[in-house]
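A single protein chain has been removed from this complex, and every other one stays in its place.
So, chain A:
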Amino acid sequence: MTKGFKPGTFFQRDFDWHPPPLTPGYKTSIARSPQRARIAFDNTMTEATGPVFGHGMLGDLDNDLTLNYARPGQSAQGPRIILHGHVLDQEARPVPNALLECWQANAGGRYRHKKDGYLAPLDPDFGGCGRTITDERGYYAIRTIQPGPYPWPNAVNDWRPAHIHFSLFGQGFAQRLITQVYFEGDPHIALCPIVNTIPDKAAIDTLVAKLDMNHTAPMDARAYRMDFVLRGRRQTMFENKMEGM
């Protein structure tokens, strides 16, 4: 007989830490927020498992937004940065093989998207999307340009702080998460109605990347550090009876 532990169900989510569905300061949430209580149940296999992505699917430039849309010999305009860190679970264990997908505006604050009509120009060498998969230590890094702040239609004079959107896949669908990363020192963080959908200032602070002079590429790119935390996971004891016992 063998005994051991296998991954079980995920820790309960803290809905007071996440933004609530209805946040009137962010007007679009008003008609798009469910009003009834979510119905809770412990994960079944459907929620505890999820798709797995292999490092083999990545192209060489997928995690380099300065080059992955640029013309040959060119690179994107703007302050060059490395954004890096770890993906951890709530017990500070690394989450290996997590897929991170990111998207962002260019250095002028303009997205390469049909619906973005901001007058800042498109950069012909910048697409605005990248992706990577964490290594066995849960570590990831992308190279990009620092995005610009941009105005958006909410109140008449609302501006988004510079930010990069991130989508994360952990080891089970219950860990699925989309969030945004901001940059230390940006005065727009405190003013932004989307940032302020998060009720707790301490929670907002966890989304602010910190300047990290130890991981710069000298004469090339500054570095910012951002660690992500996905839901933790219970361990389930199992016993396997060996053949013939």
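We take it that a contact is a pair of C-beta atoms (placed from the backbone, for glycine too) under 8 Å apart; a residue touches a chain by one contact, two chains touch by 3 or more; residues count from 1.
Just so it is clear, contacts and distances are computed from a predicted model.
*Asks:* Tell me the UniProt protein name of the chain this structure doesn't show, selecting from "Nitrite reductase small subunit", "Protocatechuate 3,4-dioxygenase, alpha subunit", "Roadblock/LC7 family protein" or "Protein FixA".
*Replies:* Listed in its UniProt record, the absent chain's protein name reads "Protocatechuate 3,4-dioxygenase, alpha subunit".
*Asks:* Among A:A107, A:I194 or A:A221, single out the residue that touches the unshown chain.
*Replies:* Within the whole complex, the residue contacting the unshown chain is A:I194.
*Asks:* Just to verify: which one of A:A92, A:A190 or A:A217 makes contact with the chain not shown?
*Replies:* Of all options in A:A92, A:A190 or A:A217, contact with the hidden chain holds for A:A92.
*Asks:* Could you tell me which of A:A120, A:L211 or A:V229 touches the chain that is not displayed?
*Replies:* The single option touching the absent chain is A:V229.
*Asks:* Could you please point out the chain A residues that touch the chain left off the display?
*Replies:* Looking at chain A, the ones touching the missing chain are residues 6-7, 11, 13-15, 17-21, 23, 26, 28-36, 38-53, 59, 62, 68-69, 88-92, 101-103, 111-116, 127-131, 165, 167-168, 173-174, 176-180, 194-195, 197-198, 203-204, 206-207, 228-232.
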